[in-house]
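Pasting in a structure now, in structure tokens, and then I'll have a few things to ask.
We show some of the complex, not the whole, and keep each chain where it was.
Chain nomenclature is as follows: A, B and C, assigned in order of appearance, with residue numbering initiated at 1 for each chain independently.
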Amino acid sequence: MPITEIYETTVKVYDTDFQGISHYASYYRFYTNAITYFSTKVFGDSLESMAYRGIWFVVVESYSKYHMPAKLGDKLSIEVTAAMINPKAIKYSFRIFRGSDFLTEGYLTMVCVDPKAWKSTNIPDDLAEKFRINEVSK
Amino acid sequence: MPITEIYETTVKVYDTDFQGISHYASYYRFYTNAITYFSTKVFGDSLESMAYRGIWFVVVESYSKYHMPAKLGDKLSIEVTAAMINPKAIKYSFRIFRGSDFLTEGYLTMVCVDPKAWKSTNIPDDLAEKFRINEVSK
Amino acid sequence: MPITEIYETTVKVYDTDFQGISHYASYYRFYTNAITYFSTKVFGDSLESMAYRGIWFVVVESYSKYHMPAKLGDKLSIEVTAAMINPKAIKYSFRIFRGSDFLTEGYLTMVCVDPKAWKSTNIPDDLAEKFRINEVSK
């Protein structure tokens, strides 16, 4: 079952460009921040500390569709929904809101990689389990 | 008709992350650089100087699919193909090669915007003309 | 009187480079984040919302000295100390700690600018007052 969390952030100066809006690529920082938040909350383990356990997630696909621009200082709510799409990959889908305005949607697909062999590998059971537990509890 | 150009670049330190590869979001800098190159070469006018003439292009969609990682110092050839998908929008498609390795593909869709009204507007004739001229000459 | 606050952050994937450490320029994002935090806490007004009131701060000097590297996932405490160095400028000094390790020190000097005239101007009284109040209360 997919799992959803909300991450809150604010558009910073370095996110903006001369058009006065959040630069299109800055949303990928927002997504990375949202996944870090999600990971700590749901997996009980940050992406960062997983990296030290030898569990690397490598982005194989990234996408964003921008409906309305975000501006400096805007308070954004980033809804992140994660689901396993196969035993080796998680797809994180995002919807960004400013109040009731629906600004942006997108996704990142990340494959679990064994960094020594640099080969894709199954997502460890304790992480995969979270998606199954979630399914049962609904 | 679509128009194609090749832009060459090198993976810099700030493009990489702890995984020793070019960070997934750094490709969007490569794309922006490739469009700047394309724009100067094909339109005879940089994106930047167009911005001062009041012709803004706003990214409404961005996408990348990463087949193989790029590493620090890799020489990349970025093939950029542009086509008008309607009177207001250009879609730039990218394929990134390292020698014969096909590393990444992606696209950016950019809509022409009148910055004073912050509304989409037709792409100026002198730019749109380039795509028509190109069609005739093939 | 100088005013000091502590901002907490974590080293993210996009902060790192192939050396496995936080890239030297990523610290300037940490500083900007710390100033945003400071501004909201001390001035009761974010840098961002000040920008909309026509109070712009422009960086005229930036400096960092890196004693020890920070790594992915490190929890950093950023001590930010602000003081007016003349009626138009604030100097923000930073010291970054990971637990008791003293990793980095640096500063940013920011000048208040009237964006219409693009000229330096006195820092508004309500902000300058914070430094005076602080002096009295010590």
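The criterion applied here is as follows: contacts are C-beta pairs under 8 Å (C-beta built on N, C-alpha and C of every residue); 3 or more make two chains touch, one makes a residue touch a chain.
Worth saying up front: this structure is predicted, and the values here are computed from it rather than measured.
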(message) For a quick check: 3 copies are placed, so what copy number does the complete complex reach in this file?
(response) 4
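In this section, only the chains that are shown with their structure count from here on.
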(message) Are the interface residues of chain B and chain C largely the same numbers on each copy, more than half shared, or largely different?
(response) same
(request) Report the inter-chain centroid distance for chain A and chain B in whole angstrom, where each centroid is the mean of the CA atoms. (result) 25
(message) Need the CA-centroid distance for the pair chain B / chain C, whole Å please.
(response) 34
(request) Pull out every residue in chain C that's touching 2 or more other chains. (result) 13-14, 72
(message) List the residues on chain C that touch chain A in their complex, please.
(response) 10-14, 29, 32-33, 36, 46-49, 51-52, 72-73
(request) Within their complex, state which residues of chain A touch chain B. (result) 18-19, 21, 24-25, 28-29, 32, 51, 56, 58-66, 69, 108, 115
(request) Would you mind writing out the residues of chain C in touch with chain B in their complex? (result) 13-14, 16-20, 23, 25, 71-72
